[in-house]
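Omission of a single protein chain aside, the complex is shown with its protein chains in their original locations.
== subunit A ==
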Amino acid sequence: MAVTKTEPINGSTTKSSAPPLPSMPLKSDLLSILSLKSLRLKTKQQELLIRVSILCLVYVLAFITRLFSVLRYESMIHEFDPYFNYRTTLFLTQKGFYEFWNWFDSESWYPLGRIIGGTLYPGLMVTAAMMYWGLRFLRFAVHIREVCVLTAPFFASNTTLVAYFFGKEIWDTGAGLVAAVLIAICPGYISRSVAGSYDNEGVAIFALLLTFYLFVKAVNTGSLAWGLASAFGYFYMVSAWGGYVFIINLIPLYVLALLITGRYSMRLYVAYNCMYVLGMLLAMQIRFVGFQHVQSGEHMAAMGVFFLMQVFYFLDWVKHLLNDKKLFEAFLRITVTCAVGVGAIALGVGTASGYISPWSGRFYSLLDPTYAKDHIPIIASVSEHQPTAWSSFMFDFHILLFLFPAGLYFCFKRLSDATIFIVMYGLTSMYFAGVMVRLILVATPAVCLISAIAVSATIKNLTMLLRTKSKVSQTGSTKGTGGGKTSSKAMLDQSQPFQRNGAIALLFGAFYLLSRYAIHCTWVTSEAYSSPSIVLAARGAHGNRVIFDDYREAYYWLRQNTPPDAKVMSWWDYGYQITAMGNRTVIVDNNTWNNTHIATVGRAMSSYEDEAYEIMRSLDVDYVLVVFGGVTGYSSDDINKFLWMVRIGGGVFPVIKEPDYLVNGEYRVDKGAAPKMLNCLM
C-alpha cells in the first residue's frame, strides 16, 4: 500500500513507497529498470503513478463487474420499477423538459390518472437524458435504452472515485484506495446497480456519498465554497431519491454529536448553515418534495439543530463580550432553558395545529419496525422490506463484517470531526440495514469506508514491523520496535527475524482474505444479482439451460392483439411493465400511491366471480392479467402472492377475510383448498 508523506510517525521521509517486500536489491532493480526507460521518476511521482493506475483499474473494474446480465442475455431493463423510469426518460427525450415536468399520465391508475411531473424524482431521468444528449451531440448514434441500461454501472465507477477522496479525507490515501476497491465490488451495492437496473438508487448512492464527502470537507476546511458544493450535492440527492431524508437527519445528528462532545467551531457553523439554508431552498424546487422541509416532521430535526447552532454562536459571542465568568454561566443557563423551551413550544404548536405533519408510515416503520406489520400491509408485503437475517449480511458484506468493528476501533482511537462522522454514518446505516434488507445498500459505503480504515491501519502496522529491520541506524522515532534504546534493541534483535517472518505471514494472510472477498463478490454478482427478473432461466432435465421469456411475450401479445384503448387489470407488481412494454392502460401500478384503488383490485381478485365481474365492469376493465408459475414451480407468481391480495383488500373492505381462504390455518391451492379459494376470480 502506498504510504503518504504526511505520516509523522514515519521517521524516514526519503524512503520510497515500498511494496510490502523488504528486500532492498529487488527495489533497486525496479528503479534501475525504470531509469533504463529514461523515466527517472522521483518518489513522489512513483507514488502518484501507482495511485492513478490503481484508481483507473478500479474504475474499469467497477464498470465491468456489473455487466454479467448484458453479456448473458441482452441489453434490457430489469425488474419492475426501472420500466417506469425508462418510459419517463423516453418521454423526456422525445418531448422535452417542459412537457415532462408538466406531464399528466392517463394511462395508469385508470380512471384516476397520475400527475407524473409532480410525483417523481427527476434526477435519474434528467441525468440519463443529459448523457444521451451529450453523446448525440458528439454524433454517437446511441439509443436511449442503451444509455439507461449503462447509467448505473457508470455511476458506480464514479462512486469509487468519490470513495477514494472521502477515504483520503477521513484517514489517508491508503485508506482511500482500499475504500475504492472495496466499494467497486461490494455485493451490497452491486445488487441495485447492475447494468439494466435503471433505478433511482444507482444514481442516488453516488449523490449520497458525494454530499457526505463535500460536507465533511466543508467541516474540515470551514470554507464557504465547499459548503456551497455540499448544498448542490444535497440538491442532486433530493432530485434523485426519496432516501434523502436519511441525509437531512444524519447531518443534524452529526452536528449535535459534535456540539455535545465540545467540538463546536466556526468551521462547523459555516458549513452547516450554508448547507442547510441553501440545500433547503434548492430542495424545494422539486415538486414532489415541495414544502416538506418546513412542514414535515421528518425534516424538523434539521431545523431544530439550525436554531441551536444560532444559539451556540450567540452564546459564543456573548462570552467573548462578557469577560465575567459567573455572569456568563447564569446567562448560559437562562438562554439554554429559554431556547429549549421556545423550541419545544413551537414544535408542540406546530404538531398540534397540524401544520407539521407527523412522520409518514414508510419512515416511521424504520424507527418502529413492528408498525408496518400491523398497520400498513402494502409496505410489509414487499419482500425487500423484510428485516435482515445474518445470512443476508454475510452475503452482501463477507469480510467487511469482521473489518467493520475493527475499523470502528481505529476511528475511536483517533477521534476527529471526520471520523466521528463516518462512525455515526456507519452505525445509523447499519441499524437501518438491520431493519430492512433493501437498506443494506445505504450502509454499504459506510461499511466499505470503515473497513478500509481497518485494512489500511492493519497493513500499515504490519509493514512498519517489516521495515524496522532496515532502519538499524535510526534512533528514536521508529515505531513498533519498542523504542530505539540500545538495551531493548539488543534484546529485540534476536526476536526481529521472528517478528519479520510473522509480519510477512500475516501480510500473506491479509492478502488471502482480501482475495477470498474478491472471489465471493464475483460469485455473488454472477449468481444472485445478475438476473433480469423479466427473463427467467432454469436448468432443464438434461442440464441444458432453458430461458423463459414469457413476460415479454405476454406484453407484446397485449400490444399487438388488443385494441389501443383496452384497460388491463392485474396485480400492481406488473403495472409499470404493462404500460411500458404493452402500451396499454392499467388500473394499478407499482407506485402504490392509492391504497383504496389497490384494495379494490385485491377485492376483485379474491371475490366470487359474479361479484368480481361487477367490480370490473365499474372499472371498465377489458382484460385481466395473472401470472401463474405452473409446472415450473415459479415461486413469485400470483398464486403465491394471493394472500397479500386478500390482506390488502381486507384492510379496506372488511368483506374479505383472510381465514376464509385458509384450511386449518394453512394455505392450500389443490383440491383440498377452501371453497372460497376455489371459487374466487383467481
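One rule holds for everything that comes next: a residue touches a chain if its C-beta (ideal position, glycine included) is under 8 Å from a C-beta of that chain, and two chains touch if they have at least 3 such contacts; residues count from 1.
FYI, contacts and distances are computed from a predicted model.
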| item | value |
| --- | --- |
| Which of "Oligosaccharyltransferase complex subunit", "Myotubularin related protein 6", "Pescadillo homolog" or "Dihydropyrimidinase like 3" matches, in UniProt, the chain that is not displayed | "Oligosaccharyltransferase complex subunit" |
| Candidates A:G242, A:G304 or A:P369 - the one touching the absent chain | A:P369 |
| Touching the absent chain when the full complex is considered, from A:T388, A:T444, A:T525 or A:S606 | A:T388 |
| Per the touch definition above, residue among A:V294, A:A406 or A:L643 touching the missing chain | A:A406 |
| Contacting the left-out chain in the complete assembly, out of A:L415, A:V655 or A:L678 | A:L415 |
| Absent-chain contact - pick from A:M130, A:L322 or A:I519 | A:I519 |
| Absent-chain interface as seen on subunit A, which is shown | 260-262, 330, 333, 369-370, 373, 386-395, 399, 401-406, 408-410, 412-413, 415, 423, 427, 430-431, 433-435, 437, 454, 457-458, 461, 464-465, 479-480, 482-483, 502, 506, 509, 513, 519-520, 523, 527-528 |
